[in-house]
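Right, I'll just put the structure down here and ask away after.
All protein chains of the complex are present and in place, except for one that has been dropped.
In order of appearance the chains are A and B, and numbering begins at 1 in each one.
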Amino acid sequence: MRGARLAILIILLGLAGAGFQAGLVSKAGLGTWVAALLTLAIFSFLYRDNPVYKLAEHIFIGIAAGYFVALEYWNVFLPNLWKPLVAGLEHIEYSPLPHFPNMILLIPFALGILLFTRFFPRVAWLSRWSMAAMIGSYSGLAIIGALQGDLVAQIRANMVPLYSREALTAFGNDGTESLLFGLLELLRNPLIIVGLLTTLIYFFFSREHKGGLGVAAKIGIWFLMISFGASFGYTVMSRVSLLIGRLHFLLSDWLGIVR
Amino acid sequence: MKNEVPVVVAFFTGMLMVVSLFIPHPVVSTPASVVRQWAIIITAFAYVLGVANIARISLHNVKRRQRDWQYKAALVFALATMATIGIALGIESGGVFDWIYLNMYVPMQATMFSLLAFYIASAAYRAFRARSPEATFLLVTAAIVMLGRVPIGEKIWSGFPGLTEWIMEVPNMAAKRGIMIGAALGAISTGLKMILGLERSYLGGD
Partner (left out) sequence: MAKASAGILFKFSRIDRRYIYLIILICVIVPLVAGVRMEMSVTAPVEGLYEAIDNLKPGSYVWLAADYDPGSMPELYPMNVALVEHLFSRDIKIICGALWPPGPPLAQRVFNELAPKYGKRYGIDYVNLGFKEGREAVMVSIAEDMKATFPRDFFGTPWDSIPMLQAISNLGDVKMIVCVSAGYPGIKEWVQQIATRYRISIGGGVTAVSGPEMYPYIQSGQLVGLLAGMKGAAEYEQMVGKPGLGLSGMVAQSYVHIMVVVFIAFANLVFFLEKRSKR
């Protein structure tokens, strides 16, 4: 156990040392150095939880939160609310009565401000109005999305012919490999139909899975297990890619070892 | 006022979204688009509320000198600095804000997620056992997919990519479609409950 810790520490220190060496000759700028050191600070968690990691983690949360605030300000608050609201003021010299075409935006502005009543228990209930407006609209959007995008379209897409003529003619070409794939092609449509039906049976029939229902539900579980296996394989793939990306950054941008 | 108004608001906004799909007439689509613009603005405030909450809790922690308060102080400092720089100096490409984003935000978040590679490998080693036929299905599929999705798998057996694609397109697709249909029905019923005021947990207590 100690050996592994030590080895990881040595690799991390080795990378840092190589970086220092290479830094004397490589063209890595200040930004790359900052990024590389922060990367190593986060990686240090692999050794164990430590103050350097904790500090980096908290700085990250702070920067991310600050970043969000600035983006909401420049990309939403100003263009969608503030500028349209004060647009009338620009013409104030032409007319004694300022004309505000987007006065209606005062409503979402007020609802937005009301959200902050959550910090004051006595008036916190006012924030429910704003919450309700958000929850209502997103629920409505979610309903139509699930209805037309998933439910209708997916059921329609599953109406496939039980066998396809192409698969049948392609089947029987010589060679064991093409025999296997020919068979798989032949099974494609039947399995799509059976797979969906049995999965749905497994999900929706809450009474005891016995007899025919039991067999169907069992087959449904097999399909689900295969799909979970596929998801697991893809998840491994995803996580590994993220690691490759970070190590590639260290080895190429920072150390210049990899082109 | 405390309970009725929110239920009415949720009902109208929600129904407007749903009805505008079926009746694409300006009588419905105009107010619907107004409400969507409002949702955009209110959600932005909600985000800022979340950030304000993080700041408030952290500051509280610092003031009381609770455990790890030094880290919370760093958090608040980073938050205030980033927000101030962004709002005061702007967010243009090549500016200070962009620099901090690219050289601090990006590497830290990317590295945090990359740690998961180690955990999933060790989880695969420790917890992945063929205890039942179902678990064996899962395990074998995972192994085939892992080999079929990388170029070296092709070198081992040229059939791996084809087999993997078939698994993805047939049994995986059928099961995922089943899950999708189930989830869609769930989303529709939850959404309707929200809009009709049958589900009011978002109102909180009292």
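General observations
In this text, contacts are C-beta pairs under 8 Å (C-beta built on N, C-alpha and C of every residue); 3 or more make two chains touch, one makes a residue touch a chain.
All values derive from a computational prediction rather than experimental measurement.
Under the touch definition stated at the start, the shown chains contacted by the missing one in the entire complex are A, B. Only one residue from B:Ala55, B:Met146 or B:Met194 touches the chain missing from this view: B:Met146. Touching the chain that is not shown, out of A:Ile11, A:Val86 or A:Val123: A:Ile11 (per the contact rule at the top). Listed residues A:Tyr138, A:Tyr202 or A:Trp254: the one in touch with the omitted chain is A:Tyr138. What chain B contributes to its contact with the hidden chain is residues 21, 29, 33, 36-37, 39-41, 43-44, 47, 90-93, 98, 101-102, 105-107, 109-110, 112-114, 117-118, 121-122, 124-126, 128-130, 139, 142-143, 146-147, 149-155, 161, 165, 168-169, 172-173, 176-177, 179-180. Within the complete assembly, residues 1, 3-5, 7-8, 11, 46, 67-68, 71-72, 74-76, 78-80, 83-84, 137-138, 141-142, 144-146, 148-150, 152-154, 156-157, 192, 227, 230-231, 234-238, 240-248, 251, 257-259 of chain A touch the chain that is not shown.
The rule we apply is simple: only the chains that are shown with their structure count from here on.
Rounded to a whole number, the gap between the C-alpha centres of chain A and chain B is 5 angstrom.
Chain A makes touch with chain B in their complex at residues 31-32, 34-36, 38-39, 41-43, 45-46, 54-74, 76-77, 80-81, 104-105, 107-109, 111-113, 115-116, 118-119, 124-125, 128-148, 150-151, 154-155, 157-158, 177, 180-181, 184, 187-188, 191-196, 199-200, 202-204, 220-237, 239-240, 242-243, 245-246, 249.
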